[in-house]
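My questions all concern the structure below.
A protein chain is absent from this complex, but the other protein chains hold their places.
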Amino acid sequence: MPLFTARVLANQEVAHDYYQLDFSWISDAPRPVPGQFLTVRVGSSGVPLLRRPFAFSDAAGERASMIYWRRGDATRAIAGYQPGDAIDVMGPLGVAFPEPTDGAVPVLIAGGVGVGPILFLANALAARAPYPILLIGARSAQGLPRVRVDGRVQLRTATDDGSAGYAGTVIDLLDRTLDITAGDVELYLCGPNPMLRAGHDLAARHGIPAWVSMEQTMGCAVGACMGCAIHLTGVERYARVCTEGPVFRSTDVDWERL
Amino acid sequence: MPLFTARVLANQEVAHDYYQLDFSWISDAPRPVPGQFLTVRVGSSGVPLLRRPFAFSDAAGERASMIYWRRGDATRAIAGYQPGDAIDVMGPLGVAFPEPTDGAVPVLIAGGVGVGPILFLANALAARAPYPILLIGARSAQGLPRVRVDGRVQLRTATDDGSAGYAGTVIDLLDRTLDITAGDVELYLCGPNPMLRAGHDLAARHGIPAWVSMEQTMGCAVGACMGCAIHLTGVERYARVCTEGPVFRSTDVDWERL
Amino acid sequence: MIALRPVIGGRELANVVGVASGTFGYGSEYERHLDLSGIGALYTKAVTMHPRPGNDVPRIVETPAGLLNSIGLANVGRERFVVEKLPGFASMPCAVIANVAADFPEEYAEVVAYLDANDPTGALWGYEINVSCPNVKAGGVALGSNASEVERTTRLVRTATDRPLIVKLTPNVTDITQIARAAEAGGADAVSCINTVVGMVIDTARRRPVLPAGTGGLSGPAILPIGVAAVYRVSRAVSIPVIGMGGIMTTDDAIQYLMAGASAIQVGTANFVDPRIATRMAAEIERFAIDAGVDSIEGFHSLLEPSG
Partner (left out) sequence: MIALRPVIGGRELANVVGVASGTFGYGSEYERHLDLSGIGALYTKAVTMHPRPGNDVPRIVETPAGLLNSIGLANVGRERFVVEKLPGFASMPCAVIANVAADFPEEYAEVVAYLDANDPTGALWGYEINVSCPNVKAGGVALGSNASEVERTTRLVRTATDRPLIVKLTPNVTDITQIARAAEAGGADAVSCINTVVGMVIDTARRRPVLPAGTGGLSGPAILPIGVAAVYRVSRAVSIPVIGMGGIMTTDDAIQYLMAGASAIQVGTANFVDPRIATRMAAEIERFAIDAGVDSIEGFHSLLEPSG
């Protein structure tokens, strides 16, 4: 849970209302791995009050990145950061995506704010065969992020309005992709809950394992406040997204009670 | 009480931690006169919550100005405004400094945040004889504002540490000035309460009239909330700084109960 | 055409958004500059038996997302109110409701009876009985936190007027629903809540409370969730309309109150930030209602899905 002041290195729009923030990463903090997140404190006036969690979209050497959706007070403020500005960060936090089972093709599915962590994972998994398949969905072409993807990753995109890539949801595209992918497959999903749930249902139908990265409003982000609970399957079982997650096995999540 | 969105024209440091903000003034709003003030809404997050009052330091054509001390949340935010930025302003508000009695030499005394309105008055009174005498005080040289003063104004400065101008308080300087000023004199003061009070005492001793511009925390700024009261002399008499003031005859103010 | 018109004691208000007592004076301060016809109701600064100078100064101080005040019911008193303010109300393009404060139950009734008698043309639409001011020694929170005193006060005032009668509740109590029920039992046509929350700010440099009275009343966004919770509970405890307020700055805040069970709302501190806000909010609430397919105030209440 290192806490430190990082420096903004770059802050650029990568899709409509989506930005990538690159910032310095101190060398003695643990190196973030895909699936982990950080929290950012925005301002000091009490509004917004809480630190905001964001997944890492990259981390290498003394540099780390996140991709964020400009949607509310905190993210609007972050969108105004300039190179050189100080940011108060805490991380890396949470558990990482597990490695795929040997020989399984990792199929990665991202929508909305899920692009960051999934991209990080795709670039990490590109180092070894079988190479990952990356599916990114958006409402329309302008929602698709302009980001750096390792050449070994097979990237396909889907848009709801058909303005780019496959015309349909990214889960429809996943369905098609599974049909044409030989051998073992393992799914990794991050995005809005309905997308995660549809991915889980599909995985269950195909009998393939799926990992999902979940969201919940956070207080402490380190497991102390019990604020970020989600329901797991089973009787009255809860898990903390910040420490038991954010990555969960999709069969552990109680999809009826989100 | 016109309310409108003005545009920042310039925003420049004029002394250590003091800035002058120039902004557009819509032509159908009343022309601000010396002593009047405006209120500015800063941000929209609820912190800071209230509009902040500032005296006009100038107004001509479609341009108006204020000089402000960067001291807290709101003024720090204002110091960050760039030319072209929108600002939500309400004004002109309050009563103006009265004209000096015919033939009387207006002696104007400013300290701290009082510089703006006194400067505005000095430049306005420079249009006719007898020309005003303007005394500006600060802790040290770097607190003295670099501002445009009409050539007909006799300007003298005082610093507590003697680093520029007269070595002493601006009230000491006033005392000296009164000694050497022939004929009728009328005082106009704006600045911290202890300065105003010392000016009032001096005026009383010399039997000359003095006008003071007072401050009080404001809610509505238009006379509706009774929040900005100060004590006047007499039994349980209060006056609203926003509408009965901010300019008061110094003998009307209850200096014991500020 | 949709009719979001609160009905209180058989009379209708033009829309759901009022401007709260103490934050809009007597309207005259704004009349020349703003079109007040878009306001549902103007609640006057409190009127009392005798003129009151108000509390020592300073009277207001900002807190995190809030405002703490200790005005102390500064007002001209019922007689000058009738002479100086009433005539203006007759021509006001919105309903004017007199907020009435007093030291003890009988005095409330006396002030209301006096106003009623001196307002034959009905410039006053109705009354809001302030048994919830935290900044006075008598008749404020002390009275308003005692259910039987609230009931007795309401009953006395009820006999003094036939006009709509609203009782304004304090949140500084263990169980606000109990006080609301007492007001209902006493014959109130509606209850309004919340008045300000007791708070204190200390100036650590000057080593004393900023407000000479020590404590003051907290308003503004900081208390929004406190007000919404109060309205949610009170509206489930009484069958008369509930007028909600506390921290409303945006249309979304207002809709929270309406969904929570309010039949009308009031905007207080927000007027200081933007005096045009009530009119704009009234229009935006209409638009929300149209989009949500809501065509009555009750429709707002039933939008809320039952919790837990």
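Read from first to last, the chains carry the letters A, B and C; within each, the first residue is number 1.
The rule we apply is simple: a contact is a pair of C-beta atoms (placed from the backbone, for glycine too) under 8 Å apart; a residue touches a chain by one contact, two chains touch by 3 or more.
Since this is a predicted model, take the numbers as computed values, not measurements.
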Of A:Gly112, A:Gly168, A:Pro192 or A:Gly227, the residue in touch with the unshown chain: A:Gly227
Option from B:Pro32, B:Gly46 or B:Gly116 whose C-beta touches the chain left out: B:Gly46
Per the touch definition above, residue among C:Glu12, C:Asp56, C:Glu79 or C:Asp103 touching the missing chain: C:Asp56
Interface residues of subunit C (partner: the chain not displayed): 56, 63-66, 68, 145, 172-175, 197-202, 204, 207-209, 211-216, 218, 220-226, 228-229, 232, 247, 249, 252, 255-256, 259-260, 303-305, 307-308
Interface residues of subunit A (partner: the chain not displayed): 1-3, 41, 46-51, 88, 90, 216-231, 236-238, 243, 257
Contact footprint on subunit B, counting only the chain that is left out: 46-47
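Basically, only the chains that are shown with their structure count from here on.
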Averaged-CA centre spacing for the pair subunit C and subunit A, given as whole angstrom: 47
Distance between the centres, which are taken as Cα means, of subunit C and subunit B, whole angstrom: 36
For subunit C, residues that touch 2 or more chains besides their own: 64-65
Junction residues of subunit B - those touching two or more other chains: 46-48
